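Comments concern the structure below.
All protein chains but one are shown in place.
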Amino acid sequence: MDNVVKNFSGLTAVSNVSMHLDTNELVALIGPNGAGKTTLFNLLTGVIPVSSGSIVLNSDSGTYPLNGKPAYTIAKMGLSRTFQNIRLFKDLTVMENVLIAMTSKVKEGFIPTIFRFPSYYKTEKQLAEKAKQLLEIFELENDTDVLAKNLPYGTQRKLEIVRALATEPQILFLDEPAAGMNPEETAELTQLIIKVQRKFHITILLIEHDMSLVMNLAQRIYVLDHGSLLAKGTPAEIQSNPAVIKAYLGEEVD
Amino acid sequence: GCSTAKTTTKGNQTTGNTIKIGVNMELSGAAAGYGQSQKQGIQLAASEINKDGGINVNGKKKKIKLVIRDNKTSNNTSASVAAQLTNNDKVVAIVGPATTNAGTAEIPNITKAAVPSVSPSATDPAYTLKKNGKVQPYVFRACYQNNFQGATAAKFMTNTLKAKRVAVYADNSSDYGTGLAKAFKKAYTGKVVDSQFFTAGDKDFNAVLTSFKSKKIDAIYAPGYYTEIGLIIKQARQAGINVPIVGSDGMADPKLAQIAGNNNASKIYYTTPFSDDVAKANPTAVKFMNKYKAKYNQDAPTFSALAYDSVYMIKQAIENEKSADSVKIAKGLAKIKNFDGVTGNITMDKEHNPEKPIAIEELTKGKVSESFNVK
Amino acid sequence: MLLTVDDLFVNYGVINAVKGVSFNINEGEIVSLIGANGAGKSTILKTISGLLRPKSGKITYEDQEIQSKSAPKVVADGISQVPEGRHIFAGLTVMENLQMGSFLVKDRAKIKQNFDEVFERFPILKQRKNQDAATLSGGEQQMLAMGRALMANPKLILLDEPSMGLAPIFINEIFDIIKEINKQGTTVLLIEQNAKKALSIADRGYVLATGKIQMTGTGDELLANKDVQKAYLGG
Amino acid sequence: MQTFFQQIINGLSLGSIYALLALGYTMVYGIIKLINFAHGDIYMLGAFWGYYVINVWHFNFISALLSAMLVGAASGVIIEYFAYRPLRHSPRITALITAIGVSFLLENGMSYLFTSNTRDFPQIIKQVNYHLGGVQISNIQILILATSCILMILLQLIIKKTKMGRAMRAVSVDADAAELVGININWTISFTFALGSSLAGAAGVLIGLYYNSIDPLMGMTPGIKAFVAAVLGGIGSVPGASVGGFIIGILETFVQSIGLSAYKDAVVYFVLIVILLILPAGIFGKNTKEKV
Partner (left out) sequence: MKANFKYNLIWLIVMIAGFYLINTLILVGVIDSFIANMLVTIGINIILATGLNLIIGFAGQFSLGHAGFMAIGAYATAIVTQTASSPVGFYASIFIGIIVSIIAALIVGIPTLRLRGDYLAIATMGASEIIRIIINNLKMTGGAAGMFNIPQFADWPTVYIMVCLTTIIIVNFIHSRAGRAVKSVREDEIAAEAMGINITKWKLAAFVLGASTAAVAGSLHASYLQTIAPNDFGIMESISILIIVVLGGVGSITGTFVAAVVLGVLDTVLQNFGALRMVIYAIALVMIMIFKPSGLLGTWEFSVKRLFSRSKRKERVES
């Protein structure tokens, strides 16, 4: 990602940000409210177009520019995310939520689907099994038929992560996964994130205001302020960086 | 083998002391205004006949029982209403529907049931005909077909008004306006300078009238109904367009002048079977108009007169055939000759169209000032 | 006793969100209500402020039963709520949002005075007063929501997770402001996920779990309690 | 040239009629996001009211107009109370169907009670035509044009500058939060309906007077057109409703003047679609893209 800029009619939400993610890294992005963190996620995942700059994905199979690609293409290329204010498919079941994320991975023709060829049942069964496996990791396998909106808040956050994983991403973006959770739940979530990264060998970039989670998890941290990079480094470096303390952490660090 | 059920009938018979006549009518929806007027005409006719003891069926007087059903100005519903009238209510004849579209939707069902239907106002030339040009055995009407009225207006334009350049402004929302416009243009020998359309329900015609004004026209031919034509007259006169405006029987309603304003309603002509002159010479018409006024407290519109005649045509058919069975009534209707109706002396032609005299009335200051006989 | 909640039950259709909760608030206190997600904290607040009707139970405020009053009446009585998720009026300017806050205040001079006080407490809002509230940052929106509530001159202010989603630096600021508001005579009922912070500024606290009060005590007592530490303070 | 200016006048006066009706639509939509299908029928009620009070009770123009506004307001409030309020927390499409039902009820109920005949509206103000260099305009046209412009400004002032206006906007963005600052939502919504529907009532008398013909179904066509105008201008926006109304009026006139009268509605819809594709929330609508 190089010199990425985003303007909203007059307002520069992200200006000249350059950062990179290595394979299998777990990186955190922090910064005061309105710094542009979520906006940066939106740019990376194609929800909104960049004003200038370039975003490039280097995968095993080659180098792909991501600028100007629609969100669904980017998702298919292996970049998946969760949302700051939960965006589940509320009136669909947990199972459906996960299956939808697998849609682009199946190629089942229109005719076999409509007229229910045996191959249709086979693919459906395979999909369902794969979804079950994912749900088991997050201990959601007993809730498959529950509507997403009826899940407790913390569980909804977990389901969002499962759904993102179901697209089989290379990079996972988590936007404030611990928001609204109490410290106990946050600790639990921290363990889950570590587990997921090990199991699926993916790169994770996460936004979080809960410093206990950030400092425990992140290998590196980027700090964003007013749209530009304020600092980058290891958790220890960041914690003692006076600029970061002034703009973000405040005097006392929990 | 998968054969499906089919039903056939030999028509509906009249048993007992009442003759059931169905009314399939536009009582709600876009054409409700016409349907309501027709219903009043039908009810007036039925109550009159019943007061006289009923219809004489081979020496025995039987009373009319009307079964009135609303078709919502919908083709679908009209077909359904026809089925209900013929199957469940077992009517022996139907009056209605008012519009050609609802009328044609009824044909398959009434034909299956062998029950004749007389539409007071379905004006499309092809209404009574099958695709191959043969006549529909159970379909009749009491009004002119468009060709006749349109051609008459065209002749009148040339011969009487001496109009060389006319503009046509027609209702584009039913076959009535477009059919008449087509017939007019076909028969007219002068120049049609401009041809424009409006839609039933429109209220503002200034744009088209303004462009007519700049085109040096001698007259306007405006086939449509009084609801819109009244406004067209008003707006034309206010815009300073004082050429004659010629239209069709859809204008033959006292409301026309009310909507247009009496002062605007001059040099207005329309083709009609139901002219004041004819009426004065015709005792049936005089009687009808008085009774109508007494019963509904308003002047009789053409549609009521046509509907009233439709009922009496059925009565005539029953009396002539001496039977109130539906198949017989159809036969009787086809043979109607010199029937003395409110809308003139009617003889049914081979295609089930009534032959009756046509007149053209002129309005001056909202009142009928003259009527012309066009041959 | 400024406010007493007595054996309160609240349902959402068939779901029982609050099952027999009783607690009270004295004038001038900061009382904190803590509990896990879905414990029913927000539901209680909404019931007090009149947005929800309880199934049974009594809410007494200044010796008057208010459980069947509508929200505008409750506001008129002097209870203001800062709702979870801020709920500022998007599309209205900061200034207009604040004006809405004193919707029920008739006295113009009083409104003017409220404006001055709010702007003094939140100088950033004064800078932004003609900006569309939707474009404020999260911390600013939270301040606006609090400012709007204060514009009604409440005796009791109900705060629903004011620190949610805020950067650490804003969190500190918000808690400082809460303390200050309280000092100037407004009674505070505070709901928080951030139990540590909440209990440290609270005079008293209640712990809520699955719709019931589990524990109560002064802020310091609860902070020191083992169970509370384990469940809500992260060890 | 003369014809051209005359057509502009024609377009403006037709447009002012659409604008007048569109204003009411926009008010109601703005607050509860409901396409109030019955709005056109309240306009019809206003016209019938005017017809009766002028003919039977011999009201003069001003009192007929004002009383029709009251009748409009009352019917709007009653309809909201019985038909829409119970559905405030239901899916919007449900309320839309109810609105359609109410519209059917008013149209058919009035047809049933008063027959669906067309009536001529009493010409209580004598029409006077003014000529300016060959272009003519009538006093009633001017009256309608002026009324819709004044009402537009008035409404805009009410919404932007008064406490009630702010309350209306607050309710429309967040009803719960509005209650929490002490706004009585029911009252505010009733007020909005009263305001919007009184405009329809006034339009009934004005337009009845202008065209001189009223019937129970008269609300249908202009109702839909006015709604299209409101959408075109950006539904919920007061200036948008007026601008939308004028655009449609002028457009219809223009299409007819070049001889495409048979396609006039098609062209209007086509332009509507094109404008929406460029400005998906209409001309004045705020394109509130969801913040992710």
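As written, the chain order gives the labels A, B, C and D, with residue 1 at the start of each chain.
In this text, a contact is a pair of C-beta atoms (placed from the backbone, for glycine too) under 8 Å apart; a residue touches a chain by one contact, two chains touch by 3 or more.
Note that the structure is a prediction, hence the values are computed from the model and not measured.
In the full complex, the chain left out of view touches A, B, D. Checked against the full complex, the candidates D:Ile8, D:Ala83 or D:Ile158 give a single residue touching the omitted chain, namely D:Ala83. Across the entire complex, the residue among B:Thr18, B:Gln84, B:Ser214 or B:Gln298 in touch with the chain not shown is B:Gln84.
Interface note: of D:Gln7, D:Thr26, D:Ser75 or D:Thr98, the residue touching the hidden chain in the full complex is D:Thr98.
Residues of subunit B that touch the chain left out of the display are 2, 4-5, 7, 27-30, 36, 68-70, 72, 74-77, 79-81, 83-84, 86-88, 100-101, 104-105, 107-109, 112-113, 124, 126, 129-131, 172-175, 177-179.
Within subunit D, the residues in touch with the undisplayed chain are 29, 33, 35, 83, 86-87, 90-91, 93-98, 100-102, 104-105, 107-109, 111-112, 224, 227-228, 231, 235, 262-263, 265-266, 268-270, 272-273, 276-277, 280-282, 290, 292.
Seen from subunit A, the chain kept out of the figure touches residues 45-47, 70-72, 75-76, 80-81, 83, 87-92, 96, 99-101, 103-104, 106, 108, 110, 113-116, 118, 120-121, 123-124, 127, 163-164, 166-167.
In the analysis below, only the chains that are shown with their structure count from here on.
Excluding subunit D, the assembly's touch network divides into A, C | B.
Among the pairs C-D and B-D, the greater number of C-beta contacts is found at B-D. Our note on geometry: subunit A versus subunit D, Cα centroid distance of 48 Å, whole angstroms.
Separating the CA-averaged centres of subunit A and subunit C is a span of 32 Å.
Looking at subunit B, no residue sits in touch with two or more other chains.
Within the complex formed with subunit C, the subunit A residues making contact are 11, 30-34, 84, 152-154, 176, 179-187, 209, 211-212, 247-254.
Taken in their complex, subunit C has these residues touching subunit A: 36-38, 135-140, 161, 164-173, 193, 195-196, 230-235.
On subunit C, the positions that touch subunit D within their shared complex are 49-51, 70-72, 75-76, 80-81, 83, 87-92, 96, 99-101, 103-104, 134, 148-149, 151-152.
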